[in-house]
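To start, the structure under review is shown below, and the notes come after it.
One chain of protein is taken out of this complex; the other chains stay put.
Think of it as A, B and C in the order they're written, each chain with its own count starting at 1.
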Amino acid sequence: MEFFIAQVLNGLSLGSIYVLLVTGFNLMLLVAKIIQFAYPQFVVISMYATWAVLRATNNVILAILVTIVVSIALNLLSEPIFRRITSIKGTDINATFVASIGLSMVLVEIMSHSFNQGFPISFSDSWVGGSVFRYGIINISRSSIFAWVGGIIVVVAFFYLLYRTMVGRSFRAIAENLYVAKLFGIPIFKTSMMSYLIAGLLGGFIALLLSMLIGTASPWLGESVALKVLAVSIVAGLGNLKGGLFVGLALGVVESFAIGYVAGSWSNVIAFVIMLIVILTKPKGLFGAAVE
Amino acid sequence: MNNNETTFLNMNNVNVFYDSIQALKNVSLEVAKGEFVVLIGANGAGKSTLLKSILNIQAPKGSINFKGKELTKLNTDKIVANGISIIPEGHLIFNSMSVLENLQLGAYHGKKNEQSIENILEYFPILRERKEQTAGTLSGGEQQMLSIGRGLLSDPELILVDEPSLGLAPKIVNDIFNILVKLNNIGYTILLSEQNAKKSLEIADRAYVLETGNIVMEGKADDLLNNEEIKDAYFGGNI
Amino acid sequence: MSSTLMYFLGFSMIYILMAWSIYLPYRVKHLHFLTVATMAVTSYMGGILAVNFGWSFVPTLLLSIVIGALISYLISHTIGNAPTFTVVIVGITFVFIIKTVIENTDYLGGTIGLFGIPMLDHPLIFLLVFLLVVGYFLYRIEHSRIGRAASVIFTDEDLAKSMGIKPKQIGMLFQTISGGIAGSAGVFYAFFVGSLFPDFFTFHLIGTLMTILFIGGYTTMWGVIPAALILRGIPMILPSSIASWRLLIYGVLLVAIIAIKPKGLITKNMLWKLLKKR
Partner (left out) sequence: MVENDDILTVQNLSKHFGGVKALDKLDLNIHRNNIHGIIGPNGAGKTTFFNVVTGILEPTQGEIYFQNKRIDNLNVEEIAKMGISRTFQKGSIVEDMNVVNNVKAAMYLYNDINPIKDFFLRHFSISNREKDMREKALESLKFVGLEGYSDRWADDLMWVERQLLQLARAIVVNPNLIMLDEPASGMDSKETEQVKDIIKKINRRGITVIVISHDVNLVMDLCDRITAINFGTKLSEGKPEEVKNDPDLLEAYLGE
């Protein structure tokens, strides 16, 4: 029983990270109308930024700031590329997907050739934080608490933004029908930039939480995370924000149990196999797709 | 350029292309402040295209001038912010959002206060009743009211109305036309595109007749109402 | 022949095979990376058969074509008409799963790799002949009613259906053939290199193949030939300090081609006009 609770708690902290990742990914899918495979790569690069600043200055505040700025900057800088691609006549959303895979290749190469000679990086114990509460094998670390609390706060703030503010309403308007949004006079370009900005902000938070939670990063982390994020998005139903919450958490818990019960790197396969089965049996997702 | 009446809306030699089809051919048109102008013509004559070109939804070539400002280089949202709004064909609204949210989005460029939305709800009592209801569940007539209501919320001076009678029962069409007349009376300038030639000529000041992308006739609405050619072409069998 | 040139030509031809196996399903808008997983499976299968059971090349090749086609056929039952996005994710997921399985199976050499596969005596001749056969096969598909049907599906699925074309049937057919090609590519790779590492069949390979397909141009089967030669050639003429950034160059090129000339360097239209003038 203790073991069970411990795995659920671990799973929820990992799951809240997936939730945030999927939310940022879906936001850009719905508003900017792109499939941003490189989004998790931006998060990993931001983790590298955290690491670099911490190693150079050991200044926590500066590290947090730099991480968020890097994440926002990367997302905003990618906007012209995607805008260019979506404006070409006869291309569809798949072109943005292909280009973002290209972008992802570039980022992986940069990470594996520069930081730490390409070796995985690890964060100091003071950053990762120790245990706050311990009961038998149930161990609640500081970073888990950050992940839960941070996850809840960000999700609540995001949905508040979405349903209670003009920017959020504009997001939903463009998500529902781009043409009608244009007729209403909603500034498409500005709103789309806002979605990059908010995804960037979100990405910064994710980078901070993830670096505390897993304590390491490697150039190849982004690829497997990206794959999980996309799979979660499909399993939930492409672009379905609320569905993403459930499936993201569920993936975290499943993975955590796999790690608990299955030896070594086999655990990674379990989550993939389960998601593969769901995708193959229910290609439109569990909660219905919001985009075609 | 001065701000006299004739320079309120001024289209000069406007051409619009959809891929290789030319939908508007050298169209020139003027609307003075406070006027009620109607565009008549068969389905496919280019009426909708003309309205969309003013808002740069369909990119125009040529010059479109509104209150001394060139519109052809502006994005749609800037044009709306400058005081033109469109009530599109087929009462397009956000079906999955509530009536209130649709109105709030309509006020993106208007005064974003409770009062202006309150005024609209005052004007369309049926919308107040359905305030929290999802817009997609409204009837066609109610959706058209919502579409007009949100069009007013961006504080326009010029309202482009595209085929408001489409898909609506005759009784509701009469209601909608009455609303348009009232709006014109309280100072809104209206440019209406309509297939129903007779009815729209009865309420308009002036009219333009479009045929396959060309303006073939223009004049006072009353004159056109009695014009034999128009009677033949648009009152007889044209549906 | 110098060994550098031999490796260049051999790898290029193997990459052309691999790129064709991705090109074919993309004719109906399926970016089908299951092929990479299939290559991993058949190359290891070929390696094990050769090393532990003494199979020779030709029967291994034939078996791997059948196995590759069979894997793809079974999967195509569920994703034969799925949207592009889903097909991609299913493919990449399989690649990750297969890679993890190889890494954790000592029998397959685990992360250390599988060694001692007998190399072919005349690999280039074998490859060239096989490439010609596959090329002819694809050419015939292209110029049959199936090829035309694929073009219609790529343009508009509703239009295709209203002509009586079954997109799922064509999708399954192409995925199966593509699986067969991928299966053969895996065995060629194993017998050309002589050793296998799980790290080869990862995202790098997916990225490289995608770059070859989109740079060359997906509207015609000929595009991948110059693209494979160029992209394999670039790292060979560059100094090794720059060549190690190979994948970065590929990534930049991939983004650039999509943003500038999304149909790729060589298009069907271009070839048509070129041949007509003559």
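Simple rule for what comes next: contacts are C-beta pairs under 8 Å (C-beta built on N, C-alpha and C of every residue); 3 or more make two chains touch, one makes a residue touch a chain.
The structure displayed is predicted, hence computed values, not measured ones.
K.L.:
Since one chain is left out of the picture, which of the remaining chains does it touch in the full complex?
P.N.:
B, C
K.L.:
From the list C:170, C:248 or C:266, which touches the chain that is not on show?
P.N.:
Checking the options C:170, C:248 or C:266, the one contacting the hidden chain is C:170.
K.L.:
Of the residues B:15, B:28, B:95 or B:227, I need the one that contacts the missing chain.
P.N.:
Checking each option in B:15, B:28, B:95 or B:227, the one touching the absent chain turns out to be B:95.
K.L.:
Taking the entire complex into account, which one of C:56, C:111 or C:269 touches the absent chain?
P.N.:
C:269
K.L.:
Can you list where subunit C touches the absent chain?
P.N.:
With respect to the unshown chain, the touching residues of subunit C are 140-141, 144-146, 148-149, 151-152, 154-156, 158-159, 161-166, 169-170, 173, 219, 267-269, 272-273, 276.
K.L.:
Could you pull out which residues of subunit B are in touch with the chain that's been left out?
P.N.:
18-21, 23, 42-44, 89-90, 95, 136-138, 163, 166-167, 170, 173-174, 195-196, 198-199, 212, 235-239
Everything that follows uses one rule, which is that only the chains that are shown with their structure count from here on.
K.L.:
Please compute the C-alpha centroid of subunit B, do the same for subunit C, then give the distance between them in whole Å.
P.N.:
55
K.L.:
Which of the residues in subunit C end up touching subunit A in this complex?
P.N.:
29, 31, 75, 78-79, 82-86, 88-90, 92-94, 96-97, 100-101, 103-104, 202-203, 206-207, 210-211, 214, 244-245, 247-248, 250-255, 258-259, 262
K.L.:
Mind listing the subunit B positions that touch subunit A in their complex?
P.N.:
55, 57, 75-81, 85-86, 88, 92-97, 101, 104-106, 108-109, 112, 150, 154
K.L.:
Within their complex, state which residues of subunit A touch subunit B.
P.N.:
Its residues touching subunit B are 166, 169-170, 172-173, 176-177, 179-180, 182-190.
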